[in-house]
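Missing here: one protein chain of the complex. Every other protein chain is in place.
Presenting chain A:
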Amino acid sequence: MNAFIAIVRRDLLLAARRKSEVLTALFFFMIVVSLFPLGIGPETAMLRRIAPGVLWVAALLAAMLSLGRLFATDHQDGTLEQMALSPTPLAVLVSGKVLAHWLTSGLPLVLLAPVLGLQFDLSARALGVLMLSLLLGTPILSLIGAIGAALTLGVRGGGVLLSLLVLPLYIPALIFGAGAVEADVAGLGAGGHLSLLGALLALGVFFAPWAATAALRIALD
């Protein structure tokens, strides 16, 4: 447990020292979301309709963007090998890194989403559901992404490959996340979608660090 906390603190400290990387993903999220009203036109009814999907797709892309640095720098300077050799199980350390990744890339998106949602004229209630769905969904993105990041570690053309591997696996999170907001707007209640997102999160927390660890061990061979 101590090692877990130490890893989270270390990664947060590293992120704080390299602010630009965190902020780039955040600004990317804002720009992508702002492009849609410009491309589609400013009718409020239309914008309200597409808002959940647009915000969620932008969140997926922003999460993808920051995945590359999850293991790459540690791999380059040899830290990752030391982690693999340490007496603490590697899966625990990987979980710590994933948590830190979510805190630096997922949580800011959750906090930023209502502001951007206002641009799309979402109601306060829909904004709340959107935040809740992102709160449950963005950790799934970090968890699944960690598997992809570990698999593409040190591989030629890793960035593009990562998106090809990870984006199809993000689809359930996208569907239930955006679906929760849409169902709430339609008056159907978001409970079912949010429960399914929670179930996905529980599955991911259990299995993803394990799969990512296996992938890291292959990369370190």
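Everything that follows uses one rule, which is that contacts are C-beta pairs under 8 Å (C-beta built on N, C-alpha and C of every residue); 3 or more make two chains touch, one makes a residue touch a chain; residues count from 1.
Operating definition for what follows: contacts and distances are computed from a predicted model.
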* Report the protein name recorded by UniProt for the chain absent from the figure; options are "Heme exporter protein C", "Succinate dehydrogenase/fumarate reductase iron-sulfur subunit", "YciI family protein" or "ABC transporter permease". => "Heme exporter protein C"
* To do: Please pick, from A:Val32, A:Leu112, A:Leu134 or A:Ile147, the residue that touches the omitted chain in the full complex.
  => A:Ile147
* Which residue, A:Leu80, A:Ala183 or A:Leu201, contacts the hidden chain when the whole complex is considered? -> A:Ala183
* **Those residues of chain A which, in the complete complex, touch the missing chain** => 147, 151-152, 155-158, 161, 164-165, 167-169, 171-172, 175-176, 179, 182-183, 188, 196, 200, 207, 211, 214-215, 218-219, 221
